[in-house]
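Below is one structure; the comments refer to it alone.
Here the complex is missing one protein chain, while the rest keep their positions.
== chain A ==
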Amino acid sequence: MKIRLKLFFALFFASLGLFAWQAPTVHAETTYTIGTDVTFPPFVYANSNNKYVGIDMELIRSIAKEEGFKVDIKPLGFNAAVQSLSSGQIDGVIAGMTITDERKQTLDFSTPYYESGIVMAVAPSSKITSLKGLKGKTVAVKTGTQGAAYANSIKDKYGFKVVTFDDSDNVYNDVKTGNSAACFDDSAVLNYGVKTGLGLKVVTKPADVGQYGFAVKKGQNQKLLKMFNAGLAKLKKNGKYDQIIKKYTGKTATSKTTKSNSEDRTFLGLLRQNQKAILNGILETLKLTIVSIICATIFGILVGLLGVLPNKFARGASTTIIYIFRGLPLLVLALFIYNGIPSLTGTKIPAFVAGIITLTLNEGAYTAAFVKGGIDAVDSGQMEAARSLGLPFGKAMRKVILPQGIKIMVPSFINQFIITLKDTSILSIIGILELTQTGKIIIARNLEGFKVWAIIAVIYLLIITLLTLLSKWVERRIND
């Protein structure tokens, strides 16, 4: 027992050490991690190669080139990006963010790089032509955006209800399906959408005109902010800025998306076009699954064994750990580790590591519970007989109890592995580009919700089937 326990510990800490060692490299060579939205065309969106493009993307990349630093773009979604910025997980955010007094309390903004106002868009067949037409209706907006703030500020005056979504395509879809009567968004965004075949029409003049800025956490990364301002000034001077704006809002922008509209929209076509992105998503999901299964199993077995030691404190600790991490919703745990802890300690945790820690704690707690249960299910006479022969507790456990307990636990292990695989999808919330997040991003571009989610679902089922077959094979070998 001792040797194997030591091995477990060694492995466990080695993997932790590996993560800890990974962390500082994020900051090396003045690479700045920049958070952005999943989709906010023409400012930020993934093109058909799933590369992030748009006004914001081209600006930040050009400025980085001008000023000699590197950027690592993280499409976290607007809300998550701002949260990650305030917790210090990322260095800056560029996501078509309007500069407001409220945001200035926690963020430092660059000089404005774009000016935009809020407009209202409705379905093509809609009879609504002004704000007055919204009485008693529902209006869709995106969480945390200026459009949402504007809608909320006038909803009482015009008597409508506001419903919020995390992604723009969900906002537009809600209007198209008729659930919502209208949506509010930045004029540049909606005009661009209308031009590229979004299927909505803009019916109001820009209101609540605001300016877009690049943001860093208040008092932090001032060097980055200065470089952004300097770079922006240079781009404006040398004409590159105008070039970028024109590329995405001028006439040429339309032709670009006609091409994307003629994409093959069959299942096979979608698969082919997004092959690389989906493959990467699968790989990331598999990586998360395998590493979490290993860590959670080790953690779970240790905590489970702690729970059967003949020591009150050990058992209490085990019960407490299980209670806490089984009780916390996975989503809350992921956000707490990724956003909560860094905002307290000031040290970044890479999303992948945060994801692994989340799954290790949560799945490990479930594992610990059935490890404990499996051991308790072995007849107590077995332990008594072993101890009566003079075998110490550890030896009796390892030679007699565990081999019997493990047989009882095997089906639970298999079940837990499958649950772990499925739970990796929740980590899309912290911006890990695994299968689910990949799906979200593809849909954000092509709006083929049904087909893409169907493809993603089938892939999950395929992986789960493989995992199940593998586990059953292992189970058979253990039982022989």
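Definition applied: contacts are C-beta pairs under 8 Å (C-beta built on N, C-alpha and C of every residue); 3 or more make two chains touch, one makes a residue touch a chain; residues count from 1.
The rule we apply is simple: contacts and distances are computed from a predicted model.
Chemist: Which listed name, "Phosphate ABC transporter ATP-binding protein", "PqqA peptide cyclase", "Polysulphide reductase, NrfD" or "RNA polymerase subunit sigma-70", is the one UniProt assigns to the chain that has been left out?
Modeler: "Phosphate ABC transporter ATP-binding protein"
Chemist: Check the options A:Val400, A:Ile429, A:Ile442 or A:Ile455 and report the residue that touches the missing chain.
Modeler: The missing chain is touched by A:Val400.
Chemist: With respect to the chain omitted from the figure, which of A:Asn47, A:Thr111 or A:Gln382 is a touching residue?
Modeler: If we include the chain that is not displayed, A:Gln382 is the one touching it.
Chemist: Touching the absent chain in the whole complex: find that residue among A:Gly178, A:Gly269 or A:Pro392.
Modeler: A:Pro392
Chemist: When the complex is taken as a whole, what residues of chain A touch the one chain not shown?
Modeler: 379, 381-382, 384-392, 395, 399-400, 403-404, 407
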